[in-house]
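With one protein chain removed, the remaining protein chains of the complex are shown where they sit.
So that you can tell them apart, the chains are marked A, B and C in the order they are listed, and the count of residues begins at 1 in each.
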Amino acid sequence: MTVDLNDLDDETFRATVRDWVVANYPEELRNPPKRLHWRDNKVWYFKLAEKGWLCPGWPAEHGGMGLNAGKQIILLEEFERYGVARTNDHGIIMVGPLLIQYGTDAQRAEFLPKILAGEHIWCQGYSEPNAGSDLASLRTSAVSDGDDWVVNGQKIWTTLANDANWIFLLVRTDPGAKKQEGITFLLVPMDSPGITVRPIINIDLHDEFCEVFFDNVRVPKRWTVGEVNKGWTMAKNLLGFERIYLGSPKLSGYALSRLRMLAERMGTWEEPNFQDRFTRLRMEMDDLKALHATFVDIVRRGDALGPDVSMLKVIQTELFQKITDEMMDIAGANAGLLEPMEGNRNLHPSGQFIQARPSTIYGGSNEIQRNILAKNVLGLPG
Amino acid sequence: MTVDLNDLDDETFRATVRDWVVANYPEELRNPPKRLHWRDNKVWYFKLAEKGWLCPGWPAEHGGMGLNAGKQIILLEEFERYGVARTNDHGIIMVGPLLIQYGTDAQRAEFLPKILAGEHIWCQGYSEPNAGSDLASLRTSAVSDGDDWVVNGQKIWTTLANDANWIFLLVRTDPGAKKQEGITFLLVPMDSPGITVRPIINIDLHDEFCEVFFDNVRVPKRWTVGEVNKGWTMAKNLLGFERIYLGSPKLSGYALSRLRMLAERMGTWEEPNFQDRFTRLRMEMDDLKALHATFVDIVRRGDALGPDVSMLKVIQTELFQKITDEMMDIAGANAGLLEPMEGNRNLHPSGQFIQARPSTIYGGSNEIQRNILAKNVLGLPG
Amino acid sequence: MSTAEDRSENIRLLRESAAAVIPGDYRRIRALRFQDPGFDPATWKEMCDMGWAALRVPEAKGGSGLGVAEYCALAEELGRGLVPEPFIGSVTAASLLSGGALAEVLAGDKVILPAWQERPNSLDTAGDTTVAGGRANGRKAFIPMAAGADAFIVSGRDGLALVARDAAGVSLSIERTQDGGNFGTLTLDNAACTPLSGDMAEALEEAALATGAYLLGVMDRAFAMTLDYMKTRNQFGRAIGSFQALQHRAADLKIQVALTRASVEAAAVTLDTSQHPALRQSVVSRAKARAADAAMLVTRQCIQLHGGIGYTDEADIGLFLRKAMVLSHLYGGAALHRGRFAAVAPEDDE
Partner (left out) sequence: MSTAEDRSENIRLLRESAAAVIPGDYRRIRALRFQDPGFDPATWKEMCDMGWAALRVPEAKGGSGLGVAEYCALAEELGRGLVPEPFIGSVTAASLLSGGALAEVLAGDKVILPAWQERPNSLDTAGDTTVAGGRANGRKAFIPMAAGADAFIVSGRDGLALVARDAAGVSLSIERTQDGGNFGTLTLDNAACTPLSGDMAEALEEAALATGAYLLGVMDRAFAMTLDYMKTRNQFGRAIGSFQALQHRAADLKIQVALTRASVEAAAVTLDTSQHPALRQSVVSRAKARAADAAMLVTRQCIQLHGGIGYTDEADIGLFLRKAMVLSHLYGGAALHRGRFAAVAPEDDE
């Protein structure tokens, strides 16, 4: 089947995906305002697994679809267009590619089938309380003790750790090394003795993130991925392709359509002032789409993305925020309501405004992205 | 007479000033688009001198008006309101106060009467090519040689040096000292052998600024002001009161009235979009006026201004620029014209736009002002 | 009214007494969030004992007869503490009541709130409501902290009236707000009401300005907390407050706070000294528009400057943003007030 899909022309492939998504994706899960927990999204996870579409980028030999980059983008676009929610997908987009590239045959045999079966739900242990955007200064330590590592420390902003039964973890294994050296990649079951998970209620009053504490957690060394002390490079390589998602114009497009609904409901749609501001937002989004397309083309050609992809994240997240700012401006006193207006999920200015807040902080804050642009793209001095 | 003026109540004083200005200020010099040269503004200089109103802040014993701070502000406000141009006033606002505070009796006797008579026209030698906003790193040197200093180096951005016959100069007299130490204040005749003046054509195509070169210029030591190596402190103290002028809302008020004229001429005045943007600018200006008034009150009470006065300069200059940006936006193809539209000086969007450019650079760039606010007002770390 | 020096000394004392009773942390605020009635009636009664509800009531009517400047100073202090008790609503009500009802409001024995707004984006107080013949009909919405009200002052086409919450024909529905409080929607179906003399317009001007002052307190405190955070939080081996890009952003926020303070305080002086209706409206609109926009900008940026911790509900900084979200549009949002300013502001004299 995978070979067939790659051989389809793009438009046929797109139509195939669209039809199947419309027929199979649960209506009530479209465009959810908050990240879904496993209890809600597993239906869709298993449906994808059954269809064989769970892992578009994995080679067919490992149970993936083996889609080329162009087709993967079409699949993603069609999912986005229909408002398909993210699943607990860290196993799919992070652990799978990691093991396929750097793991041993034994690790691949142990873990990949369980991701495909929805048996292992993974979360990502990167950030730490004192190393938010400064990953290289992480301090969670792993000390060698016979066949085990003994892990101590704390991770934070661990997305959906409260759903996961496994965590992939960056730990410091050589405290004497330079910052970005001495970091190692470990795979750890969440039910290991000494792990505690504490959900963090975020500003959206939702428990999407957690803290994860490690108190003398023993991890068998066979769950080390790749070379000891070389975890930093592996982690960096994994991030490459993902960054383009943060710059997808889809989120702003969705918000813009909600802004329009709100303006129509509030009676401001026809006002020249509003029309002017709306047009500016719409043109900004279209220009973002054009820029995004140039990066998608790079991926489609199979080339590596440069650091200038940081631009997309900055533009997309700040546009998203501008759109929700505008919602707040026109909503009048409704801007203060906790719940959607009139029970209509599409008319929820305060909720959408709050949901837009973290976007400029996570995934490398926009300050960090601008640092990257200044130094790595523009070549400005340290 | 000076005593009489201080005794007047504020409103009577204001009316007195206003009447006299209206009766005496040359109509054709009101609100000039560019800084006037001595050949144009000397008429008014001499009129002020004749009236005894040339030096409002100087004590009466030195030939000034001896006005208190409150009355000085009223005088300034009335001059601004009528669009009175600045004269070549560095002798009045800088050299006079400098000598009154730090000079010797002999220096005061030598220089003050000549300022009052319009015989000495002064310019200010502070900035250097490699010390734009970083005054403490200036390099023009003065080496002691008998009764003289021998000065070598270069000054830049010297306002109207091409009009001046004297310059007051900061020079480095102790190259070994820390940056802000070892700086001395000298008074130098512009016709001294070894001085060369080169006008700089600025972006407004006007020769307001000059470079001044010093090649083994001999300056008698009796023209040193105050203590050797203590010039930095004197220079800083002189700047205090001046900073409030840079934050005067007058410039923006004038630009806003020209924006309105332009909008009426272009037919955009009635457009709701324009009205909204104009209202925002107007409200910003009124809030700036309210903030400016709180600083004027401090001066009126005779208290010292704190570093937070930097806020005024930032707000005023950026508002001024926003207003002229708006002019460019509504002017259509007229925005490209070099000269005023239809020969009407009030309809000159490109000219006003260009004239607004330097405002965020001179007088301590707005970047420097924000550094000051961050460090000296908000206490953020170095 | 006393001399300028006396007044500014009084204002200082008033601020100090408020600061003394408002806790430095936000545990009380958190405990009251998303509970009914959204504030603590006992705390409110203590505040009334300090004379706060009586601030703008003339001494002849049992109040303290203070000016708008005092009103704004106190509102600002309450904003700093995110105090949810119905201060502005009660002051507004008190200025429209007399006799026993006034006494109960001033004592904090009853909470009476103005119910004037019908549409989300409007300053119109009449709307479609009538209060003729002792019977009120209509619908009033966006009444802050209505869950704790005993009665409402309802504005109709034909004047004002007092409506008890538990009167026949009165129904009150409650929606939660982002700050943990609530908005009430009052539906009046031939409800019994007591006519009140007077006009709500002037009281609402003051309420709008006081809301601006409250927002000033909110943003000022949020900004101060953020500066503290910037001085102590380290990244890349340095305090984040030493990064120039963040320093400049902080300088810009400082400017917003300063402009808001200047605008609010100047407006208070105008309300205390000028009877020129257009001038009064224009300064209130300018101050409320500035306060609303600046409060949203400053609190939003404070979240950003806090980084990851800023988007947890555990960090207090989020409470300030949520308060700004609710108050920005009360008594008119920025766009509404800009429109009114454009319509009424007197031309400059040049």
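Definition applied: contacts are C-beta pairs under 8 Å (C-beta built on N, C-alpha and C of every residue); 3 or more make two chains touch, one makes a residue touch a chain.
Computed from a predicted model, the values in this text were never measured in an experiment.
Peer 1: Name every displayed chain that the left-out chain is in contact with.
Peer 2: For the complete complex, the undisplayed chain touches A, B, C.
Peer 1: Of A:A15, A:A177, A:I201 or A:L378, which residue touches the hidden chain?
Peer 2: If we include the chain that is not displayed, A:L378 is the one touching it.
Peer 1: Thinking of the whole complex, not just what is shown, which of A:D215, A:E264, A:D287 or A:D303 touches the missing chain?
Peer 2: A:D287
Peer 1: Among the options B:N6, B:N165 or B:N202, which residue touches the chain absent from this view?
Peer 2: B:N202
Peer 1: Looking at the whole complex, which of A:C123, A:V314, A:A333 or A:A356 touches the chain that is not displayed?
Peer 2: Going through A:C123, A:V314, A:A333 or A:A356 one by one, A:V314 is the residue touching the chain not shown.
Peer 1: Of the residues in subunit C, which ones touch the absent chain?
Peer 2: Residue positions of subunit C that touch the missing chain: 243-245, 247-248.
Peer 1: So which bits of subunit A touch the chain we can't see?
Peer 2: Output for subunit A: 81, 253, 257, 275-276, 278-280, 282-283, 286-288, 290-291, 293-294, 308, 311, 314-315, 367, 369-371, 373-375, 377-382.
Peer 1: Identify the residues of subunit B touching the omitted chain, counting contacts across the whole complex.
Peer 2: 127, 130-134, 137, 156-157, 200-203, 205, 209, 266, 268, 273, 325, 328-339, 350, 353-354, 357-358, 360-362, 365, 367, 370
The rule is simple: only the chains that are shown with their structure count from here on.
Peer 1: With chain centres set to the mean of the C-alpha atoms, which chain is at the far end from subunit B?
Peer 2: Computed centres place A farthest from subunit B.
Peer 1: Distance from the CA centroid of subunit A to that of subunit C, rounded to the nearest Å?
Peer 2: About 40 Å separates the centre of subunit A from that of subunit C.
Peer 1: Can you give the whole-Å distance between the Cα centres of subunit B and subunit C?
Peer 2: Those two chain centres are 42 Å apart.
Peer 1: Two or more other chains touching the same residue: where does that happen in subunit A?
Peer 2: Only 273 qualify.
Peer 1: Which residues belonging to subunit C are in contact with no fewer than two other chains?
Peer 2: none
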